[in-house]
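Missing here is one protein chain; the remaining ones are kept as they sit in the complex.
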């Protein structure tokens, strides 16, 4: 193990880690927005949109991210749509994650019991108040474990984006191995980087989940 | 116009499907082995021994935290260098997918066994069944209804994840696709076709998992 190599290349890993986080952040945001929109279309059963969303969810969940971004990055320019690598990465994560988020939110909304809604009706809440005070707070806490699992899933999926030359952690590791042949050292830095990013995130998300849990029935 | 537009798919279908064989070989082999090793791992995870508990927990979390892409990449580069044996991308892929599959399958098995009600187990014990009999006649038949849908979902995840093997040099369906693109420049149609192909492999499995889950829910 060449320790000086570790020290020397550390800044490049920090930089790459920030790229992973940045792409992950925008990708997750895109997924959250897509998921919310889809979920409300499904929940309120908006006629034609509902069918489109259902097809989208199945396409997104049953195809790999690698093919999705290859199609965006290599396929689309052929029909005149040229997107940057970063744009493809964020759109790809949004396309993939949107369906996972939509399912998580929908699960939460559907888990809010009919009796809770009738209770709300019986004290005269209108539709908006019902959503704001009764349905959403409960749905959010019910779907939180699934949503946070999706956060971590999507952040890990960013490693696939190395294939379209996004200079994230794996991509940088690949180039360094190519340059210096310090395989073990580079792989160690790579693994540790993911630990440093994902472990604290999963701890924070777990904490938020527990804080929200008082909405659950029973214990 | 032989090799342009949508025709490129039909003209090269033989090559493309040849790569698919490799993709499926990796997914099916890994899944098959994982099914058995996962069962063992699931039982280990339910052990009351604290060291076994800790080790199995760390093993599972390692796959939950480190991306599969990183595992694949590490094995492909790390093993040949450290152990001095040359392994092909296929072997590296099967090893990694099996390790990952064991962890996930184990979690499915554990979840299914733990979801069984205490009453079932107690009534089994009360009629004098041994632990093995209890497992064979009561726990296993009930748990399998939760395990199978989970295992099928894991199968779709594994098929999707096999797409990554192209990145460690395995000649799979995507690698074949890339070769065709190099020749014909028809990236739009080839990637469109691959997108559809993966969908056609995964969608029926997803539907099946969902149906079984619903059927066996009660």
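For clarity, chains are labelled A and B in written order, and residue numbers in each chain start from 1.
Throughout what follows, a contact is a pair of C-beta atoms (placed from the backbone, for glycine too) under 8 Å apart; a residue touches a chain by one contact, two chains touch by 3 or more.
In the analysis below, contacts and distances are computed from a predicted model.
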Check: According to its UniProt record, what is the protein name of the omitted chain, chosen from "Sarcosine oxidase subunit beta", "Glutaconyl-CoA decarboxylase subunit delta", "Pyridoxal 5'-phosphate synthase subunit PdxS" or "Amino acid ABC transporter ATP-binding protein, PAAT family"?
Finding: "Amino acid ABC transporter ATP-binding protein, PAAT family"
Margin query: Could you tell me which displayed chains border the chain that was left out of the figure?
Written below: A
Checklist line | Candidates A:125, A:149, A:188 or A:208 - the one touching the absent chain | finding: A:125
Next item on the list: Among A:20, A:138 or A:171, single out the residue that touches the unshown chain.
Entry: A:138
Check: Can you name the residues of chain A that touch the chain not displayed here?
Finding: 113, 115-116, 118-126, 129, 133-134, 137-138, 141, 214-219
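Simple rule for what comes next: only the chains that are shown with their structure count from here on.
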Note to self: Using mean CA coordinates as chain centres, what's the gap between chain A and chain B in Å?
What the structure shows: 21
Check: Mind pulling up the chain B residues that touch chain A in the complex?
Finding: 64-70, 73-74, 77-78, 81-82, 156, 160-161, 163-164, 166-167, 174, 181, 185-192, 194-195, 198-199, 202-203, 206
Checklist line | Contact set on chain A toward chain B in their complex | finding: 58-59, 61-64, 66-68, 70-71, 74-79, 152, 156-160, 162-163, 170, 173-174, 177, 183-184, 187, 190-191, 194-195, 198-199, 202
